[in-house]
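Here's the structure, in structure tokens; my notes come after.
Note that one protein chain of the assembly has been removed; the remaining protein chains are unaltered in position.
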Amino acid sequence: MPDSDRQTEPSPIADEACGTFTEDGWFEVQTRVQPHHTDYAGVVWHGSYITWLETARVECLRAIGVGYEDLVRSGCDLPVVDLALRYHRSLGLGDRVSVRTRLEPVRGVRISWIYEVSSPDRAVLYVTGRVTLVTVDRQQGRIVRRLPETLAEAINRLPA
Amino acid sequence: MPDSDRQTEPSPIADEACGTFTEDGWFEVQTRVQPHHTDYAGVVWHGSYITWLETARVECLRAIGVGYEDLVRSGCDLPVVDLALRYHRSLGLGDRVSVRTRLEPVRGVRISWIYEVSSPDRAVLYVTGRVTLVTVDRQQGRIVRRLPETLAEAINRLPA
Amino acid sequence: MPDSDRQTEPSPIADEACGTFTEDGWFEVQTRVQPHHTDYAGVVWHGSYITWLETARVECLRAIGVGYEDLVRSGCDLPVVDLALRYHRSLGLGDRVSVRTRLEPVRGVRISWIYEVSSPDRAVLYVTGRVTLVTVDRQQGRIVRRLPETLAEAINRLPA
Partner (left out) sequence: MPDSDRQTEPSPIADEACGTFTEDGWFEVQTRVQPHHTDYAGVVWHGSYITWLETARVECLRAIGVGYEDLVRSGCDLPVVDLALRYHRSLGLGDRVSVRTRLEPVRGVRISWIYEVSSPDRAVLYVTGRVTLVTVDRQQGRIVRRLPETLAEAINRLPA
């Protein structure tokens, strides 16, 4: 439990993202519906998607060189301020899922990710949505008007 | 684990809701932030709210005589088709929370609940939002144009 | 989101626990099975119980005057080091639940809570278990040999 020496552990794969950019500019992670994602109706509980959306944007940032844990350590946080999801069809136990995200052009302090959750071949669309974050200075608990430089530079590297 | 005789268990409090109607027409449940609701930032993880919103609407229906489990047993389901949340302020470990919901006038097949998550004295507003459900015939997997009668009657009993 | 002035919020009910001591020395919280607790099998997913066990012990400490958030603020943490659960019967959607816990005599650095999860009338036993915690100095990340005084005193006030 005590983790006094966590800092000294080597993390040779810290910059390795799970997910890839598609030819049409999305960042995609794939996953599969496990029992813990489902509810009594035998399909994915509507709140379970939130974890997939988070994983997709965290790994997208990692793919362009920004480890979320490094942002946090540097004193920056990215809380969600807005969440809007539409559920088009339900996903069942064992189904494979593609979770795709892309960044909207950043305006002011709001960073908005749009999402498509579909079958891997994109034939069936399950959920679409948008999640908006702001950058916050952890110490002060205040919204930061300018993105941290590492984040701003990384975002510029994203496919348009 | 085997629950062959679950049906025969008495449930004398099945109609007892946890929550109350406020004078200004909301249904309110109160809860408190536990460790499992929080994330690394020391505040409630944005997805944790979804469970509170669900509890509030399920218990609101129970308070007007509709057990969600009875709806399900009768072949009806109420999947979420739309979710929109705005996060205004963060909630910390141990904070008390009031989760209030009310039904919008039902139009067509869409049942929309609006939400306010605040401190119990309403002085601090944390989250506002809307969650929209439709009624589905579980057997056919199709949206039902008319609400089940017990549900329609109960909704008519709600404060306007 | 920014929560710079969270500290100044009044919290008049911070010492109010949700739960009560029973005549035979358990601390009991009651809850009800919501859709998000269930899985495809229509019963409570085995991991969902963990949240109830946590709530029960956190509220038990609060009932004897120790706010978990205050412990954390004072630099102490109580990570789980051991978890052992037996699932006797399954719990279904809408079922009412009694979650009861009591502390075992503290030996050395280990604080063990034993648990019974049952129907409110105790006629049906669903889950039994034991969860063991240790006290950790958050700054040093090391196990603390002596309980913080407030915690030690509070534990002495627990029914034997």
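We call the chains A, B and C, going by the order they appear; numbering starts again at 1 in every chain.
In this text, a contact is a pair of C-beta atoms (placed from the backbone, for glycine too) under 8 Å apart; a residue touches a chain by one contact, two chains touch by 3 or more.
What you see is a predicted model; the values in this text were computed from it and never measured.
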Option touching the unshown chain, where B:D39, B:E104, B:D121 or B:E153 are the choices: B:D39
Residue among B:V106, B:V124, B:I143 or B:L158 that touches the chain left out of view: B:I143
Absent chain, residues of chain B that touch it: 1-4, 6, 35-36, 38-43, 45, 47, 79, 81, 93, 134, 136, 140-143
Contact set of chain A toward the excluded chain (per top definition): 1-3, 6, 9, 11, 13-14, 16, 18, 32, 34-36, 43, 50-51, 54-55, 58-59, 67-70, 72, 87-90, 92-96, 119-121, 123-124
Those residues of chain C which, in the complete complex, touch the missing chain: 40-41, 43, 46-47, 50-51, 54, 72, 77, 79-87, 90, 138
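The rule we apply is simple: only the chains that are shown with their structure count from here on.
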From chain A, the most remote chain by mean C-alpha position: C
CA centroid of chain B to CA centroid of chain C, Å: 24
Chain A: positions in contact with at least two other chains: 40-41, 43, 47, 79, 81
